[in-house]
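This report concerns only the one structure given below.
All protein chains of the complex are present and in place, except for one that has been dropped.
Presenting chain A:
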Amino acid sequence: MSSSKHSSSQLRVGDSPLIKWLLIGLTLFLTTILLVVPLIAIFQQAFVEGAAHYFNSLIEADTLHAIGLTLVVAALTVPINLVFGVMLAWAVTRFEFPGRKILMTLMDIPFAVSPVVAGLLYLLLYGNNGWIGSWLYDQDIQLMFAWPGIVMVTVFVTCPFVARELIPLMQQQGREDEEAAVILGASGWQLFRRVTLPNIKWALIYGVILTNARAVGEFGAVSVVSGNIRGETNTLPLLVQAQYEDYQAAAAFASASLLAMIALLTLLLKAFIEWRQERSLKIEAEKERQVTQ
């Protein structure tokens, strides 16, 4: 960076065109290498043996089954974690109680724990040798190496997302609106639906999208508890691995391209939500300005 004196017209660090375009150029270069090219490569590899091969590998029975199972897992995981996330966010942002901080730290554990460890935790408890699993085995209930186990570990891995999006927002918004509604006689459900929900709507949607993206793509934890039975307990990420290790690279990338499309959709929805939020903030600021005038 230059050590020469600047004219007083430049007020902020890095505003000189040379530094500005150097930094932008470097960023775009690194982002292209690290993010853009891999993204393109997924689709290029998927179509490397032609479009016919691509679509044929997607309609294979194993692939269709994996898609179905992945959707079922996400459809069960998202509502569970939606309810939990809202409950937890309500408890920790609307009330003071001892152990509140500990509760919030506990909620972060699934973020910090290796997914393989997460899978192992469930296998130890609910597997046929585990102390709950052995009892379930006697009742002829099999959770591990079957779809319920996949749902359980996915719930574990994705449980912090909704709460994490809601807590900072609800803390910032405070409880005045809700307290006013209660004093005016709103019931608990009315309060939530008419006052809280409109305020947290976008953060809630974003939390759901993130939960869904992780639920669809979870690999480590699921591979520990799934047993990898093709056409039975293979989710889409596990199928990607199975095909890749079978030297069916094009088929693996075809399956991967579906997951990549979900990821792109997630990013698009996120950008849209941020745009909406920025716009509503601007409108509010404009209103306030007019009121003060």
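Keep in mind that, in the parts below, contacts are C-beta pairs under 8 Å (C-beta built on N, C-alpha and C of every residue); 3 or more make two chains touch, one makes a residue touch a chain; residues count from 1.
Operating definition for what follows: contacts and distances are computed from a predicted model.
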Per UniProt record, name of the chain withheld from view ["Phosphoenolpyruvate carboxylase", "ABC transporter substrate-binding protein", "Sulfate transport system permease protein CysT" or "DsbE family thiol:disulfide interchange protein"]: "Sulfate transport system permease protein CysT"
Among A:Leu58, A:Leu71 or A:Leu125, residue touching the chain not depicted: A:Leu125
From A:Phe47, A:Phe84 or A:Trp202, residue that would touch the chain that is not displayed: A:Phe84
Positions on chain A contacted by the hidden chain, ascending: 1-6, 8, 10-14, 16, 19-20, 23-24, 26-28, 30-31, 33-39, 41-42, 45, 83-84, 87-88, 90-92, 94-99, 101, 103, 105-117, 120-125, 127, 129-131, 152, 155-156, 159, 175, 178-179, 182-183, 188, 191, 210, 213, 216-220, 223-224, 236-238, 240-241, 244, 249, 252-253, 256, 259-260, 262-264, 266-268, 270-271
